[in-house]
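Here the complex is missing a single protein chain, while all its other protein chains stay put.
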Amino acid sequence: MTTTEDVHALAFMTGDEFHIPTYRLLQQDGTLFEGADVPDLDQDQEKALRIYRAMLVTRVLDERMMAAQRQGRLSFYMQCTGEEAAVIGAAAALDDADMIMAQYREQGALAYRGFTYDEFMNQLFGNELDYGKGRQMPIHYGSRKLHYMTISSPLATQIPQATGYAYGQKMAGEGHCTITFFGEGAASEGDFHAALNMAAVHEVPVIFFCRNNGYAISTPAHEQFAADGIAPRAFGYRMHVIRVDGNDILAVYRATQAARAIAVEKNQPVLIEAMTYRLAAHSSSDDPSGYRSRKEEDAWREKDPILRMQRWLTAKGWWSDDEEKALQESLRREVLETLKRAEKRPPPPIDSLVSDVYADVTPALQHQLDALKRHIRRYPDEYPKGARSLDPDVRAEGAADKPADDEQGGA
Amino acid sequence: MTTTEDVHALAFMTGDEFHIPTYRLLQQDGTLFEGADVPDLDQDQEKALRIYRAMLVTRVLDERMMAAQRQGRLSFYMQCTGEEAAVIGAAAALDDADMIMAQYREQGALAYRGFTYDEFMNQLFGNELDYGKGRQMPIHYGSRKLHYMTISSPLATQIPQATGYAYGQKMAGEGHCTITFFGEGAASEGDFHAALNMAAVHEVPVIFFCRNNGYAISTPAHEQFAADGIAPRAFGYRMHVIRVDGNDILAVYRATQAARAIAVEKNQPVLIEAMTYRLAAHSSSDDPSGYRSRKEEDAWREKDPILRMQRWLTAKGWWSDDEEKALQESLRREVLETLKRAEKRPPPPIDSLVSDVYADVTPALQHQLDALKRHIRRYPDEYPKGARSLDPDVRAEGAADKPADDEQGGA
Amino acid sequence: MPTMNMLQAINNALDIAMAEDERVICFGEDVGVFGGVFRATSHLQERYGKARCFNTPLVEQGIIGFANGLAAQGSVPVAEIQFADYIFPAFDQIVNETAKFRYRSGDLFNVGGLTIRTPYGGGISGGHYHSQSPEAYFAHTPGLKVVVPRNPYQAKGLLLASIRDPDPVLFFEPKRLYRASTGEVPEGDYQLPIGEAEVTKEGTDVTVLGWGAQMEVIDRAVELAEKAGISCEVIDLRSILPWDEDTVAESVLKTGRLLITHEAPRTGGFAGEIAAAIQERCFLYLESPIARVTGLDTPFPLTLEKEYMPDHLKVYEAIRASVEF
Partner (left out) sequence: MPTMNMLQAINNALDIAMAEDERVICFGEDVGVFGGVFRATSHLQERYGKARCFNTPLVEQGIIGFANGLAAQGSVPVAEIQFADYIFPAFDQIVNETAKFRYRSGDLFNVGGLTIRTPYGGGISGGHYHSQSPEAYFAHTPGLKVVVPRNPYQAKGLLLASIRDPDPVLFFEPKRLYRASTGEVPEGDYQLPIGEAEVTKEGTDVTVLGWGAQMEVIDRAVELAEKAGISCEVIDLRSILPWDEDTVAESVLKTGRLLITHEAPRTGGFAGEIAAAIQERCFLYLESPIARVTGLDTPFPLTLEKEYMPDHLKVYEAIRASVEF
């Protein structure tokens, strides 16, 4: 309950009474700021390279898939570009079995956990190997095995879900936490308010990670909120909060690591606001030239988080230009190969239209499916995708090289 | 946009960096705190007495109607008891043509604006003179003439509506603002977050007035939020905020007056948190003994806001025990008389079941009404209320003493 | 067998579910110490601790968002929404999230453990916002199950089945019957099937169909009709989604007439769906148009509530009209 001292002279507060600084460790030239904390990553070459690799995996995937979209090979795409340090730095600071509940621009976290290009591609093309069975738009990845919740388009819905998930983790007592990512735009939704308040009241081990990348589609952050970013909202819930340079892999990593300790050891939620920038268009359907300047973009391009980390690695002698070149090339080759494989793969079978609505297909749904199949049999050429799986032989052939369910990120 | 200084050492903020005091002017013995602001109310006997009268009007109404509910004469009731200073002090600080969008426990504000006991009673009994045409539960008052929006039960929905209403007032440019009242419980709803953020972004002349009365039905404030009350949420929106002693008429009045100036002159929203206590049960359906102690209640009863104001008035020589006694008696008499009148009045006519769903009754609704009337004609004794208005003569008689619409708080 | 009212039966079901499986967690506004405004969760916090039965902040979208996440994690949340009228702030979490969780993830994740309990319906002088019957909104949402019990025995058996069902269930409790309806209820554990209607009375002239509190209204109407020489078959649908088309169709093939009644407004109410499906299936057997007795197409009123309600007299008149068509 609220207990405060009294005053007898009228004065409004405005938020100018305090100041939320930005935590930064690494300069753009790859050297640490003077007096900067030295994070344990500084001693951990293996982890540093795992992080860096995931950043490149993500960047190359994004570049190639956006190109594929432009060529008409893919219906839709969204890039993580510019935000790789925020997303991957946070994921790397967690235990690999902690739950990640992301918004949609966090493929980097999934790459860090080991999602393969094949797995990405199968989702992007919604083919028969897609864990999501071709039901959602491209970029709606999920992996049970990697503890990465399947993406859902309605914004901010995952935030209170993360609070609930983490509450379950606390009850289970296995020392895990949940991180949820969201944009500064999504943080305007009512679900955000609900999630943070409930997490604080019920002492839940959850990390709320806001990617403040300056825009929600065309809407700049200053039309999204009047305040000094997202961070001061934590005061409304009595929650630990830190603002970090989202393009600084060391700062993000260190802050998230500390946040995880608070979450798991004290069962207290933490809010992290990562200041970053969406370097690419919102999505393949968007053209940012209508609402922001080239100059602004260029200024942020200079703060590229991958370049910053690369310089740090190189300075430490952990990475070289040759290694960079070789990795880039091999990743590009791999993307193209997996892309070709995935786009040729057949779609999920027609039965997948009605499965998973419920644990078991209801009689009414079976009835609707049967009617649909009869209809398709009448017009097989009009529904080539669906018609394919009507014929058990074709079906069997397609399924031949399909790995067993439990190898697929399934339970 | 967010521009902050950098730090290179890890530190989370927790909200302990600042402190939100409580603004108080009047002590429980009716004297001002030392060094307290002297508000203009100190020089304005007429307004002070108007306020005090409204407090008594409210208290007496609440006592009598709760008793009537206990006697089975009324289906439901909710008291403002203990919160009269918060609600009436705020209303008194406004222009009488400013819009009030309340939650449900703010009948005091309506009394201050001049809503009569007859008007209260007609709503409570849902009779044919009820402006709301007997469609809502008791205590869902509204008055167009008094700029008091009809109460709606779903909590917090009025808060973003107040932001929108005030935006319209700003566009109209007539120098008015909107105040919205809500409980500390309702402030947990998503609509609260939406409303405050939009008001700050769009620079809207709206005052968000939170009655922090310690409970939402049985849920104590410390299970509602972990933070230091509602006030620090303002920092998340960059909004002016003040916490005030809600049982202190002078402090509430002065703070709201200043808030109104900010709203109307600068087009900036303000959040006021009034610390008070719900002295009565949540409603006539509730029994608080299941979730809070007599001792806690008694401690707050000693801080009765009416008594505090009465002592101040008496000390100033503006009020006497005799006047108090006479007013109390006349109010009690008036309540009982109007109650008797109102409970005897006939219900609204059967046609009111389908009017006002749309501006005009649709053919389909007319059809449903006609069928209903045929049915009632078949069983008139089973539906005495509805049957009454089927007969035009009875109807006309009931309507004879019904004032014209525009005298009724209508447009 | 002990006699219980519906609240006791519900409380008893929750008690059994919580005792049996420690993953079952009950929460909502005022459900903790206080046991809920209707006392459906009485003593559960006492028995199972604050971690498993607790008050939430006042935010329905948060309650269901939290519940979705908790269910996805593998717990078995039983969330209470204080009145069905206040379920709408959670509509997005229910319709876009709960309902689509399994499908959209290709069954990688699901929230099948979730049960949402909420009191619905009129007849308690509750006006607009303590009387609504919103089942049809949810019945248009594949992925949800929607269950409505008619008495204490049904309430206990169906609630236990709902909590254990592998799919998310909305459990609408007819609050007008909370204390008014009493009956024998076995002390021990039992379940009643979800998705199966029950023929509560056999008859030959007309099938009368409803669910929840409306079954009591039907019984009174049928009593009048039987006195007037009309033989009625009565069906309690019990599950609105998925609904038991076979049982209803079978009955209508026999009686040739169908009357459906619910409290919700007529237009877009679930009776429309049933009528549409049954006229298709039983077209050649229908001897009169399928009739609906429902609330008016208005918000829920107060003073004239009795006139508004689809009561036994209206149902009776409609039965007669159907038979006399």
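Chains: A, B and C, in written order; residue numbering restarts at 1 for each.
Simple rule for what comes next: a residue touches a chain if its C-beta (ideal position, glycine included) is under 8 Å from a C-beta of that chain, and two chains touch if they have at least 3 such contacts.
Quantities reported herein were computed from a predicted structural model and do not represent experimental measurements.
Participant: Tell me which residue among B:H140, B:R211, B:R254 or B:R308 touches the hidden chain in the full complex.
Facilitator: B:H140
Participant: Taking the entire complex into account, which one of B:I159, B:I179, B:V264 or B:I376 touches the absent chain?
Facilitator: With B:I159, B:I179, B:V264 or B:I376 as choices, the missing chain is touched by B:I159.
Participant: Please output the residues of chain B touching the missing chain, sorted low to high.
Facilitator: With respect to the unshown chain, the touching residues of chain B are 99, 101, 130-133, 135-136, 140, 142-144, 149-150, 152, 154, 157, 159-169, 171-172, 178, 190-191, 193-195, 197-198, 201-202, 355-360, 362-364, 409-411.
Participant: Contacts of chain A with the missing chain: which residues?
Facilitator: 75-76, 126-127, 134-137, 140, 152-155, 185-186, 188-191, 216-219, 223-225, 285-286, 290-291, 347-348, 350, 352-354, 357, 364-365, 368-369, 372, 375-376, 378-379, 382-383, 385-386
Participant: Could you list which residues of chain C touch the chain missing from the display?
Facilitator: Missing-chain contacts on chain C: residues 61, 85, 88-89, 91-92, 95-96, 99-100, 103-104, 128-129, 136-137, 139-143, 241, 264-265, 267-273, 275-277, 279-281, 283, 286, 288-292, 296-299, 325.
Keep this in mind: only the chains that are shown with their structure count from here on.
Participant: Select the chain at the greatest separation from chain B, using centres from the mean of Cα atoms.
Facilitator: So the chain farthest away from chain B turns out to be A.
Participant: Whole-Å distance, chain B centre to chain C centre, using C-alpha means?
Facilitator: The computed centroid separation for chain B versus chain C comes out at 35 Å.
Participant: If you average the Cα atoms of chain A and of chain C to get two centres, how far apart are those centres in Å?
Facilitator: Each chain's C-alpha centroid was found; their separation is 39 Å.
Participant: For chain A and chain B, what's the span in angstrom between their mean Cα positions?
Facilitator: Chain centres of chain A and chain B, defined by C-alpha means, are spaced 45 Å apart.
Participant: Which residue numbers or ranges of chain A touch two or more of the other chains?
Facilitator: Counting only residues that touch two or more other chains, chain A contributes 190-191, 193-194, 197, 201.
Participant: Mind pulling the chain C residues that touch 2 or more other chains?
Facilitator: 54, 57, 59, 61-62, 89
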